[in-house]
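To keep things clear, I will list the structure first and then write my remarks on it.
All protein chains but one are shown at their positions in the complex.
Chain naming follows the written order as A, B and C, and within any one chain the residues start at number 1.
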Amino acid sequence: MLNYNQALPEKKSFQDLQIEEIKPIMKLIIRGKKREFISAFGKALNILLPTESNTSTQSDKLTALWLSPDEWMLFSNKPIDENTNDYDTEKLLNNKISKINLGAITDVSDQFVMINLKGNKIYELFQTGSPFNFNNFQNKKGAVIQTILAKIGIIVHNQDKNIVNLFVRRSFSQHLFSWMNDAASRL
Amino acid sequence: MTKNLRLKTGKAIDETYRISFKFNGSTYYGFKGDTLASALLANDIHLIGRSFKYHRPRGIMTAGSEEPNAIVQLHNDSSRTEPNVRATEIEIYEGLEASSQNCWPSVNFDIGGINNLLSPLLPAGFYYKTFMWPASFWEKYEYFIRRSAGLGKSPTKPDPDIYEHKYIHCDVLIIGAGISGIMAAKIAAKNGLKTLLVEEKPNLGGSTIYQNSDHFKINNQNSGSWLEKEINEIKKLKNLEIKTRTSVAAFHGYNFLLARENLTDHLPMNQRNDKTRHKLLKIRAKKVITATGSIERPMIFDNNDRPGILLSSAIKKFADYFGVACGEKNILFTNNDSAYETAISLIQKGINIEAIIDNREEVNSKLIYEVEKNNIKIFKGYTVANTFGYKRINKISIMQLSKDGQKVVGPKIILSCDCLGVSGGWTPAVHLFTQSGGKLKFREDDQVFLPNIYPSDQLSIGACNGDFTLDEILRNTPKSLIKYLKIKNTDYDNLEVSSSTNKSKRNIWLLPSDKILGKTKSFVDYQNDATAKDIKLALREGFRSIEHVKRYTTTGMGTDQGKLGNMHALGIVSETAGAKMGELGTTTFRPPYTPLTFGTIVGRNVGEYFDIFRKTPIHDWHIDHKAEFENVGQWKRAWYYPKENENMHDAVQRESKAAREGAGILDASTLGKIDIQGTDASEFLNRIYTNAWSKLAVGKCRYGLMLNEDGMVYDDGVTTRLDENHYIMTTTTGGAANVMGKLEDYLQTEWPELDVYLTSVTDHFATVSVCGPNSKKIVSQVIPDLDLSDENFPHMSFKNAKIGNINCRVMRISFTGEHSYEINIQANYGKSVWEKCMEAGKDYNITPYGTETMHLLRAEKGFIIVGQDTDATMTPIDLQMDWIVSKKKYDFIGKRSLYRSDTIKENRKQLVGLLTDDPNEVLEEGAQIVADINKSPIEMLGHVTSSYYSPNLKKSIALGVVRGGKNMMGQKLIIPMEKKNINVIVADPVFLDKENKRLNA
Amino acid sequence: MKKKYSIFSLIRNAFSYHENWEKAWKDPTPKKEYDAVIVGGGGHGLATAYYLAKKHDMKNIAVVEKGWIGGGNTGRNTTIIRSNYLWDASAGLYDHALKIWEGLSQELNYNVMFSQRGVMNLAHNLQDVRDLKRRTHANRLNGIDAVYLNSEEVKKFCPIINTSPDIRYPVLGGTLQRRAGTARHDAVAWGYARGADEMGVDIIQNCEVKGIKRNGDVVEGLETTKGFIKTKKIGVVAAGHSSVIAEMAGLKLPLESKPLQALVSEPVKPIIDTVVMSNAVHAYVSQSDKGELVIGAGTDDYVSYSQKGSHDIVEGTLNAILELYPIFSRMRMLRQWGGIVDICPDASPIVSKTSVKGLYFNCGWGTGGFKATPGSGDLFAHTIANDEPHKLNTAFNINRFVSGDLVDEHGAAAVAH
Partner (left out) sequence: MFIINCPYCGEREQSEFKAGGEAHIVRPKQPTELSDDEWAEYLFMRKNIKGIQFERWNHTHGCRKWFNMVRDTSNDEIKAVYKMGEKPPVD
């Protein structure tokens, strides 16, 4: 049996701000251009891929983030079992998409660390290191953007008012986490 | 004991809160609200520092950020000390310690003062004309020049304070909270715009807020009290954010501005602990409204720089705002009405005015009548000819001006004084506007430059736009905002305003005196001691452009960036050169408007946050096992694992032996990994790699070499065919991001027709590489269900496998030349797999090795490292890797460049092995290689790229590039070092196991 | 003949209150025709004219400058002078320049304040160390004074550098060239201008080139804002604007013009008396005689002629400065500005003839041209006068981009400044 070592074991709490990694979350990168691809995907999982930029769609099990006109991130709404990395969703999509050359499915569950932020200081924290204009974003439930925070590329998903999911590549995550905590400690 | 010049009232002063501070060692007192300048003046201290070149005594000249003279060294301790702080800007606090600069031994007695006597020998640009003999002596002269130059002292210890950044996006940014800024803020915010108002001073209201005279009324209230009400109102507006002590430093394109919010500099030392000192605000505003006001002009006359000579508006501010009288025998010298506002304020406060010198012949305005009523002598049509008093002005001489204002006439009158207020009219503060790329126009009647063409969505209002009088400001501000913000009306559309100022002005850039110019010292740039005669000298010597004059005379190059003198410099140049002001053009104002500390600009990107820190999933294990780390790009890679008192060499020798004799284990997680899918994946690889890929069987791995279009080696790595249309590519650690970018570039812009998708999975996988004769035994224990037999799993092939329930990919590939396996598993299981391998390897002396040993092992095998054995000048042919360059393929990136007249040359630098005569002699990497040591000029054939002592071969080995090396096998060459020459023999770069027995063992 | 500058002339003129100094250079109107016209009145251009007149006896020549002399990159750079380049060709070129620098003040009778305070390059990772050692060995064999220092020796030579092993990119070592240093940029332009003017060269300011007249493959003259100027030889030394001039002649060059920024701090008493450059954590700094810290930032990645760069570049540079010199945190940035640098793909210059007879280009100096000024002028003058390159600039011909025989200086000796 292998042990599971998450990137950010520590959960951090500040006034009006909590920061923690949610794990394990299945994450897939979905690529495709053809129209059949979009429909095939929808049929397979009865969730439509968002085609409008900077938006997301959600089913009870899954969330799909728009990353680019031919790229999406699909992730599980709930943590999954630590002791396997056989994902039914991935298998299903492989059969319905990759195998028949409609597009590409790539498992990136550990490529990205999903950090969940809660509280009304989230955007104040972002302002200390991200050039992105969050003024409208904060009020758009389901909005998604890719930008930089502390010079590190991130994906930000507005899950709900003052609840945000931030995705960052694992090798950067500890640096970013420490940076965020340092900033948060003075907000 | 010095006298106390503190008045009863002062708008900004809290008399109930006394603060003690130190200046040049002695203790003084001031009140909350004082600046260092006002507090010193209250203590009758005028001598603050010495000037840059002549070390002349200098005092406080202004009450703001334009101050050229009163700059001090703040704090004494070596970490917090700060040079060149303007006494007029710094608020006093409990614990403040300031001292004079650029003087030794003391500001009162400064040896450097001798320069003032030598000044006839030190005209503008004198140093270009001398210090040239004897030639070798310049450094010696320079030593003294450097020591007498410079102002304050740099800290010598790290800064204990914390700085932060903040990005702000708003609809409207308003710079300056004077009366026009306040009006703009209210209008913008009330029209539903997200508005930010920034003000460099601690309080809002600019100069109007302490205006308390019946001559200036709005809706029948004194302008000051009217504005006070407005300020209280806007403080309640919800989409208006107000930031005080916040100065805009830079106005860049696309309405990107930098401002410094000062959070702790005014607090007592004991209240600053771990608070953020400054915030650098990075502001993106849809609209910018500049309301930065204007700066009063000095006037240029002989000895116009003495302590006790101030701008007239500064005297007014010190009196009205800080409740401080700058002198007891005041004289005002003016060419316009505003000095009379000062006079009236002083009269109100019972401060004595000796006389007013007005260079205008006829002057009539309510203000002047009121002053005359108080029977103060006004000399009309007069100018100050000279001033006296070394460390503080004590008298002046005045003379009548000729009609044309070019000469002085009549007798000289001497007046004694201890303070001279000067008003040369006003200069709009257009610095930020021009920084943003704005173009100016020149207004003849009062000789000012005004905003003309806006480069972005912005507007200038109030005094910085040329509206100097109250009625102009109140009339024009609402009008222009209605237009700019496209709104119907404002609260200010029908105000009743009364303002007594008469706009008449007699502008003379350089006032005449009875002396010839050459004998005078009429300062244009006070801090740098640039005088009117310096400017004329520059012109005489042929420096005609204003930029030349500036540079030759150093006018406007001081810490105040010529906020006071630049206009006069221009004026004098245009008069002398006979060019019109408008056509002469201004010198460009460069950011920052007010100097920013480096710390503020850098914010938190210091220490551990200086740069990103990338870690592998196994990083903690390396730490626990005392690894030393190497920086590779932003990664920290385990370099070697020293045991007790082992140095790097010992550790690497041990690790390398173990890897070949028992087993070695390497964390290869940092290698770039790109997931490639699509029906055209093979074709894509054909185009980007030099070798052919279509025939690679599923489940097989192949080494690939990637070139730039210029034919030079760019990156390399092993790519594995996972499935018909699915590959996983590995890249070098440092190259990963660039390779990914380059591939996407070709895919999106050159070959959009290809059905290929690239996804980076570098961080998704941990890569554990186990090598050595025992690697098979170890891996078979970690992955029991995997058949490792050579038949099933030969070298350069791959298998999917499971460890427990966890899927992983195992490649049998080798960078060491040993039989070895790379286990690629999802990152969060990586550490666990590593530990399992360590566990399984216990009996086989499995030894973790770092990058240094990896480099040694691959060198024994003659494998290259891109970037170490290659630079941007090596083709695959040069590397003797012709075998990897497909002759069949029609095209691939860089192919064409391999057939240019130079790249096909036979005697290019080529990669070879090098063996030293003395097997214990290890060459230095980077050492140069020659054939004939006596040839001159000596011809360098190449250099040593990699060099190690090989514990497995028991001799030193090296790789190098040598011109024509391909055909030099067995030839003797020489490595000339500082102290000796080392003989080497050109050898095959593969030193170990040419037959690949170990690989397939 | 101009009156010599010296302490004595200063004293003499002091008595007449400096009323009698003569013009450093005249302000002539262009003649109808010249034997050669240099386009661009920066240091390189003025030096070219100076050596054409001095060494090749071409007196009927002009320098045309669209603004004011020395107003481009000459007046905007960080004045670093060194010759410790990797490749023989570069080393030869830059050391030729350095040798001229060593006597330039005397030659021009104008104090260019060449100060050999040494230039140190730092290594922050193992590849830096290999590259710097490689370069040092090459320099030594090329007769260029350069030594390799370990981090203790670095600390000893410049004590304010943070050489702690715990910083993000520790200083592992460095190279030092003692003959290297800095000079006063304005003085170089003005000194050459004065010298050239003295030999009869016409320095024509505010004269912008609008077109280049060709007859087939031969140049005939220039259209300028001050009228047509006939000439058989045109030497273009227009730095950032080289491509613009080339386009007038119907040529394309392997250049991109990019913003390069620099900044100075407020002046302080001496705190660092050498030049320190670091490529890995992009930062280089020296202190001017006036006391300002002179700091060079990097280039942006896009083409621009706006003389403005992005703030990120300046911020990044100051990050690096504080990493290496934490004591400078409370120093203040006084001035920041941008220049336009023309960069070749191999980060080496072009000093060369072209396919058009009588048209010569001297460009592509990128971020490091100032140091080469005297050498560049001398060799370009030789090339123009003889219609053949000097052996020291043969390698820097335009044709190398066709043959592939590049002089790749960012390969190993990356610091191009």
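Points to keep in mind about this one:
Criterion: a residue touches a chain if its C-beta (ideal position, glycine included) is under 8 Å from a C-beta of that chain, and two chains touch if they have at least 3 such contacts.
On a predicted model such as this, the values are computed, not experimentally measured, just so you know.
Of the listed residues B:Tyr143, B:Tyr254, B:Tyr369 or B:Tyr390, the one in contact with the hidden chain in the full complex is B:Tyr254. Across B:Gly95, B:Pro120 or B:Pro455, the residue that sits in touch with the chain not pictured is B:Pro455.
Across the entire complex, the residue among C:His241, C:Arg335 or C:His390 in touch with the chain not shown is C:His241. Within the whole complex, the absent chain has one touching residue among C:Val129, C:Ile161 or C:Leu253, and that is C:Leu253. Note on the undisplayed chain: of the listed residues C:His18, C:Lys269 or C:His311, the one touching it is C:His311. Only one residue in the set C:Ile11, C:Val218 or C:Val402 touches the chain that does not appear here, and it is C:Val402.
By the touch criterion stated above, the residues of chain A touching the omitted chain are 53-54, 67-69, 71, 131-133, 145-148, 153. Counting over the whole complex, chain B has residues 252-254, 256, 284, 437, 455, 709-710, 741, 744-745, 748-750, 752, 890-891, 895-897, 899-901 touching the chain that is not drawn.
Residues of chain C in touch with the missing chain: 241, 243-244, 247, 252-257, 300-306, 308, 310-312, 342, 345, 401-403.
Here, only the chains that are shown with their structure count from here on.
Centroids of chain A and chain B (each the mean of its C-alpha atoms) stand 34 Å apart. Computed from the mean C-alpha positions, the centre of chain A lies at a distance of 50 Å from the centre of chain C.
The set of chain A residues touching two or more other chains is empty.
Contact with two or more other chains is made by no residue of chain C.
Contact residues on chain B toward chain A in their complex (touch as defined above): 162, 164-169, 194, 276, 282, 284, 604, 608-609, 612-617, 635, 670, 675, 677-679, 725-726, 755, 757, 759-765, 803-807, 825-833, 836. Against chain B, in their complex, chain A makes its touches with residues 1-7, 23-24, 29, 31-32, 70, 83-86, 98, 101, 103-104, 106-112, 127-135, 150-152, 169-172, 174-175, 178-179, 182-183, 186. Remark: chain B residues 52, 80-84, 120-121, 123, 126-133, 135, 138-139, 142, 145-147, 149-159, 161, 250, 252-253, 256, 258, 282, 437, 516-519, 533, 537, 540-545, 547-548, 551-552, 554, 557, 559, 561, 590-592, 595-599, 601-602, 605-606, 608, 610-611, 613, 630-632, 710-711, 867-868, 871-873, 897, 900-903, 924-928, 930, 937-938, 940, 943, 945, 976-978 touch chain C in the complex.
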